[in-house]
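Only a single protein chain was left out; the remaining protein chains are all shown in position.
Up next, chain A:
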């Protein structure tokens, strides 16, 4: 795919230093080697290289924060300009604890106007900014790489309006997803998206990353449910496209540019989103299948028999279940199987839904597509069954270091990748697990190791991306590119598309101050 041609254009200096590291590494002790590796790999500006495209590029020539800058921020945001290194620590590190920056300033605006003034100032002073929501991203996109100023939405948590006839909610970007869900549930509505990170993630961050989640199968993606955005551009201009209209075909749909742009084209400050009614009846079934083929047939059967009431179809494999049992002490509610499915139905009539669900379950049990299963209609049990799928990410963190891959593939090929990787990696990996939104064709492939292992990484990448590319899949189905995957974009997008993305970025953020080093590949700059 010509990816190496692009890397030939990386500054010679960093490649030279990288090759120096490799040259000397055999003469050094393991500790020295690890130190050099760390320096070469992690945020120390020695550059991304063909050996490690996820590492940070050299620091771009942005200004550094001065005392005058701090004085300005402190006047604008009294008590909300954080410079204490202890307080900054948690905002400098990502949730997976794999990426760490060195920001010295964290700003907490409360209004769009404050965000606008911050960005206008930073643009003039050529100061880089890292917008941050709940900091739950998994690709290193939500934390600074060097000393970018962190712009946090944590105090922008007001619900602005909610119309209970249209179901349209307007709120500031810093509202936590779970809080919005609770707010809506009291009014008989729900958010159109749901993810494991709901207790911490902000809706602004969800929109910036076009988060998918567990309900996408039923309610669609944010590209359909977000009706309007209010965005502050790099130079401080406020773009108010916060429409609350279901239909509006007047000109280009600018909000689509910002959805999924990962904070690189503008800072989202408010969102208007279409919310579905709260289903009166929710049922969850947890089933066991003895092969992936049967899982797929169960999916087909499910689609046919449950139809419009199906709201989620997730899977996890036996390795995930053993991790849940081992690290989180959760119990498997059914007999051990190679694959497990979580099916959720949501509808307005409990009797109607239960009848459909029971007919479906009878069908899959008698035809032996499913070997065992259990059903829950009560909220407590439903939560317990969902936690078996939602907490896999958490269980993985207890293994040591996790290499995470979020891949979109044709549905039949999903598990082939997991099995292939197992064979390919052999003993090098501690565990290779697969789980995810099989209904959407989205696999979460996770490979664990007791600690960071460059040899393992070299065996995984670019093999996994090439495999994905071969089947015309996406190397990042919903997690985005962030820092870690920016240089892999060419596996899933043609160069003309990436070049156009670069032009749009240059137009909207000529100085490149918004979330630099993220999303777009290094060689575009």
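In this text, a contact is a pair of C-beta atoms (placed from the backbone, for glycine too) under 8 Å apart; a residue touches a chain by one contact, two chains touch by 3 or more; residues count from 1.
Definition applied: contacts and distances are computed from a predicted model.
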| item | value |
| --- | --- |
| Per UniProt record, name of the chain withheld from view ["Thioredoxin reductase 1, cytoplasmic", "Electron transfer flavoprotein subunit beta", "Serine/threonine-protein phosphatase 2A 55 kDa regulatory subunit B" or "Gap junction protein"] | "Electron transfer flavoprotein subunit beta" |
| Option touching the unshown chain, where A:178, A:372, A:394 or A:420 are the choices | A:372 |
| Candidate in contact with the missing chain, chosen from A:58, A:236, A:276 or A:333 | A:333 |
| Residue of A:67, A:250, A:380 or A:451 touching the missing chain in the full complex | A:380 |
| Touching residue (missing chain; options A:163, A:362 or A:412) | A:362 |
| On chain A, residues whose C-beta touches the chain left out of the figure | 79, 186, 280, 286-287, 331, 333-335, 361-362, 365, 370, 372-381, 383 |
